[in-house]
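For this view, one protein chain was removed and the others were kept in their places.
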Amino acid sequence: MATTALPSIPTADVGHGYTTTGLPHRKVAIWAFIGSECMLFASLISTYLIYKGRSVKGPFPHEPWTDPSTGHVFKPILNIPVTSCSTFVLLMSSLAMVLALAAVENRDKPKVTLGDRILGSSRLWLFMTALLGTTFLGFQAFEFTSFVHEGLSIRTNLFGSSFFTLTGFHGAHVTAGVIWLLTMLAIDFKRGLGPKDALNVDIMALYWHFVDVVWIAIFTLVYLIR
Amino acid sequence: MPFPSRPRRQVAAALAGAAVLAVPLLLAACDVKSYPNSTFLPHSEFGKAIDDLWNLLLQLGTLVFVFVEGLLVYTIIKYRRRPGAAPPRHVHGNTTLEILWTVIPAVILVFIAVPTVKTIFKTEARASADALQVEVYGHQWWWEFRYPQYGVTTANELYLPIGRKVNFALRTQDVLHSFWIPQLGGKRDLISNHTNYLWFTPDSTMSTSAWNGTCNEYCGASHANMRFRVFVVPPADFARWATHQASPAVFPVSTVAPPPPPAPAPAATPARRPAGRTASGAADAQPLVRPVANGALGAQAAADADAPTIVQGGSQAPDGDVFPRDSLRPNNIPTTPTPDGLTFTPGLVGDAGRGQKIYSISACIGCHTIKGNPSSVGITGPNLTHVGSRFTIAAGLYPNDTEHLRLWIKNAREMKDGVLMLTLGLNQIDPQTGIKVTAGGLTDQQIADIAAYLQALK
Amino acid sequence: MATTAAPTFATHTEYAVGEGWRAWLGTTDHKKIGYLYFFTALFFLMFGGAEAEMIRWQLRAPNEHFLSAETYNQIFTMHGTTMIFLVVMPMSAAFFNLLIPLQIGARDVAFPRLNAFSYWVYLLGAIFISVPIFFGAAPNGGWFGYAPLTTMPYSPGLNIDFWALGLQILGISSLAAGFNFITTIINMRAPGMNLMRMPMFTWMAFVVQFLIVLAFPVITIAVVFLVFDRFFGTNFYEIAAGADPLLWQHLFWVFGHPEVYILVLPAFGLVSEVLPTFSRKPLFGYPVMVYSGILIGVLGFGVWAHHMFAVGMGPIADTVFGVTTMLIAIPTGVKIFNWIFTMWGGSIHFTTASMFAIGLVGMFTIGGISGIMHSSPPADLQQTDTYFIVAHFHYVLFGGSLMGLFAGIYYYFPKLTGHMLDERLGQWHFWLNLVGSNLAFFPMHFSGLLGMPRRIYTYDANQGWDGFNMMSTAGAIIVGVASAILAINILISRKRGAPAGNDPWGGGTLEWSIPSPPPVYNFVHIPRVTSRYPMWDLTSPQLTADVPHTRAGDKSVEVDVAGVDAGHAGPRPGGAPAGRSPAPVVAAARIPTAEELGIPIPYTTLKPFFTALGLTVMLSGLPFAHADMPGIEYTLIFAGACTLVGSLFWWVTSPLEPEVAHSEHTH
Partner (left out) sequence: MSADSSHGTDASVDAVEHALGAEHEHPTWSVYWKIATILTVITVIEVWCYYLPGFVSTAFFVPTLLALSAAKFVIVVMFYMHLKYDHKLFRVLFTGPLIIAMIAITALLFLFGKLAIRTGLLT
């Protein structure tokens, strides 16, 4: 590069794309936000693990429990097959999300085959992501209600409190993500998303994948490890 | 510029002032009379281990302090702006220096860290099995002490034998508290759903001593009023004390026994009472407790299976007063003023026998235990079995004399902020609820009787 | 340097907010927001200070009853909470706002509306947490609110509700600001301002933002648990359900220890600006200062359990946390020595600002040394929860954070307002503060080691504490007088102080190249930076010749406004001492407006304010659940949530600033 002094930038231009790193502000911010969320979920997960096995009464995640006062036998609470399905659903939503982003980025590329057209439809993939996210939430709602029926609520014991709070926080993140996706989908239907919207979709995607990644950790630490 | 040379004079003056202030203070800190709770005077091996570490910290800290502050003062005096001086050279750093002041503190820290770690592992080893076991229970806002090896339960006053290792098991019944006797070593918290341990051996250089202990973890309204006393006595005295405390409350028989001679004569109290405290005239008018026969209770006591030693009623009851009162130092005697509006009808004479009957049908029994009084088995409040032998009431807040005991029973909630014990005096207003006590409230005469009864429980 | 012909804006007049107080309510200008932070924090300093004076008055002698136990407990809790969350953090935020964009040569922060939002959340949260004290219902669980004391069975009143929700609100403010400043510092530095040329204050602010975004989520979760326990009957701190009170302690201190560095690093940054200017020498060992700041931040996450040496964690944990705590002395020591060597060989000019900075170096060292004394776990068993700790943290907080912020106030007040603070009052403030705070806090070392527990509203006579408490109270009164002088000085000088000019002190960093107070757009041209002290390169090139430059001879900082008054060689004492005529401040040429320069300025907007309002109203509904007023509870929650969602939507869908119409800038 030239060694002479480059001209200063008129401040009039700074609002228009100039950044020191060349990266958009919002993308830097979302990564900082994700870093911060790591600590949020770390606190929740630690609490769950610390309280695991400390409840003075059941029901428990992996072991059956007989209530000494009533003699009622509680099954192990966690339902691995169901949660495995919802985990799979959430993983697939991440796939849909990357495809949606790719579709938005490549909006202007010519689409020859039917395959191109399907893969290139941002509406389809945004919709799929939101749908899969909603399905995950449906699974969670099912899980929560069935736990309550089986005798575990957020007030029952330490396991209940920490379990519902941890998974509830995650569910709240998914819900926020679904709303975000639906908003984006609405914009797509209204005026179509193109490369200039790629940044917005990218940021949403980063958030969405992060929520997925958190679930990967939760699924192993909470459901599978006993 | 505003202050060309003043900094030098002022800084020098400030330093000199600090030195003049600090040195005598440091020396004075070792004076047990003026500073009765000083941590500089350890009386156990645990305390000494900490003190050694502390001395090291103090020396190295002083070294760093003198060096850094000296360097700072020297620099600002030497390099203050002088008129006409050339502008300073722009120095950006000096690697050697910077390495030096990374390494030297690191070395100092090694000197701190090594003894620290050694002391950690020494003081946190398990106590030997033959140690005296004491279970400490924290309550809002008083202390319960149990000696499982002796079957003793008492409150707010801890007796320890000289020269024997004592191992405390620390638990709390409600919120967190922290157990601390400055002269005997560091503190340890009482944590719900945990048992913590702390041990030390009160050393034998003094024949007897009384220390003040405190609660050090903020635990609510009366955290400040959660104090206790520690009496370190020769082993024989300790054994005598423990035997006595383990026995059920024995009610002295009036016809046989003369008034117990070394009773906490209220007449003696005013002499120790510092000026300025509200005095309610009743105290001085109160004669010694009149013992009353009570065969039934004696029999009940004999039947009490818990008691390791069965003491027959009457004057043979050992004296609960193990610790010599003359050894109490001013700091052991509470000076808390009684609340302004709270008074007691002067001239009333309490009757312990009557008091025993009233006590046994009052609210008291719902919260207090008196071993030997079958109706009194509550566990919310302190065990009152030998309450008459204690020096203080209400977790070290008031001396255990007639005046304070009566006021306490009359309106404990005025006497101590936030306390759980109810306001019981007739027509008294409960400061927590604002409700006036009417039906079931105790008259002053009844209170005087109960106080007489409690004082008789030596 | 000439500006190109003014571009035309496509403005949306409907987004503009009016004049006067409405302009303040809607401002998105980082300097105005800094101004708001500054005066709000100053107000709360008086508030927290008044509480401190009440504490001291109660403790002046044994067995006093100026305050009841309950009142005292509320007052000390609010004193700690106020000083930490409503004074030092926001005062630091005032400087972040004022300085970061100016020091890195930016027009504003990355997200101006988010910035306004942070302030309003802080203000409303501060009101929320402070007002109950006037009704005797203030938080009373201590500033670290240990469970289970704060749970429903032991604190059934509303007091702790206010505390928990208040902290939650304040946390949102700090987090939002954290993301904002991280982005600003990463992304809005002027060309050439690489990380190793960033002014030290900005550097320390950068570290602090990371501490904030990593530490606050943890307290958020800890408090969420508490709120759930109190409102929804969960068991996180419920002893009967087998809960472990240490969970709260660990989560709190995982946040709490980084928090203390959040409190002190901005002050360190300010001192690192003040000392070079008044020694006329660059900061000694700049790279090491940067690394030590980062190291303090990183280590700060690994030492939290040193607040828990008495809880019985076991020897291994005690060892690990004791040793990591000691390690922090090394980077901190590096800072202390580098400051001293910044002055060494310099030409130290004693102004109030530099004296406070020097005061920090002296006072913080004392607090640091007592910190090291706590870091030895067995020794700490004799110290913890006594006045010895109170002495430690007032030396680091008062002697560190507050002294540093005072230095910053005297140094940057001219930049903020365009007027100098009065130096004579400043000298009074400094000396009374130095004497008073030492008199107040030094004796606490003794009362602590002589057995006095902290957080006691009363104590018995004859314990050997009377004299020390008397001294502390006397000292506190002196500090109170000093603070009153500061308040008077600020109120008077705000409008009537001597005019400051661009650069009253001869500073070396970019903020001194522009007028005081800076125009709304800050810089006409974003300068190109070639060294750490661009202004000194400009004003006294002969001195900075051996400064590490990237390109020798490249001195392209532009000073935007005519009548520059920058001088490295000598100060511009706006508030010159009596008997001297103030140095002439060259009248600045007319400062061009943003429109003339074609610089788009973010619209003033009430949306952030309403979003903050909605948030606070929503959360303030909750305590009514415990006051048995479900009607009010649900109304507030519903109204708040609607306001929140509505204004947020309105905010996200409205443009930040006018769009520039001319073609070459569209993307």
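Just so it is clear, A, B and C label the chains in written order, and each chain counts residues from 1 on its own.
Just so it is clear, a residue touches a chain if its C-beta (ideal position, glycine included) is under 8 Å from a C-beta of that chain, and two chains touch if they have at least 3 such contacts.
All of these numbers come straight from a predicted model, not from anything done at the bench.
Screening A:A102, A:L152 or A:L166 against the full complex identifies A:A102 as the residue touching the chain left out.
Among the residues A:W31, A:F127 or A:F147, only A:W31 touches the chain that is left out of the figure.
Where chain A meets the missing chain, the touching residues are 1, 3, 6-7, 9, 13, 16-23, 27-28, 31-32, 34-36, 38-39, 41-42, 45-46, 49-50, 52, 80, 84, 87-88, 91-92, 94-95, 97-99, 102, 105, 119, 205-206, 209-210, 212-213, 216-217, 219-221, 224-226. Within chain C, the residues in touch with the undisplayed chain are 186, 191-196, 210, 213-214, 218, 244, 246-247, 250, 254, 298, 301-302, 305, 312-317, 550-551, 664-665, 667.
By our rule, only the chains that are shown with their structure count from here on.
In whole angstrom, the spacing between the mean C-alpha positions of chain A and chain C is 34. The geometric centre of chain A is 55 Å away from that of chain B, both derived from CA atoms. Counting partner chains per residue, chain C has residues 242-244 touching two or more of them. Contact with two or more other chains is made by no residue of chain A. Of all the residues in chain C, the ones that touch chain A in their complex are 1, 3-4, 7, 106-107, 110-111, 175, 178-180, 182-183, 186-191, 193, 213-218, 220-222, 224-225, 228, 232-236, 240-244, 247, 251, 254, 521-528, 551, 554, 556, 558, 597-600, 657, 660, 665-667.
Chain contact summary for the complex, chain A toward chain C: residues 3, 5-21, 23, 25, 28-29, 32-33, 35-37, 39-40, 42-44, 47, 50-51, 54-56, 154-155, 157-158, 160-162, 165.
Residues of chain C that touch chain B in their complex: 62-63, 68-70, 73, 141-142, 146, 148-149, 154, 239, 242-246, 279-282, 284-288, 310-312, 314-315, 318-319, 322-323, 326-327, 329-330, 333-334, 336-338, 340-341, 343-351, 355, 358, 361-362, 365-366, 369-370, 372-373, 376-382, 384-386, 423-424, 427, 431, 434-435, 438, 442, 446, 449-464, 540, 543-544, 546-548, 568-569, 573, 577.
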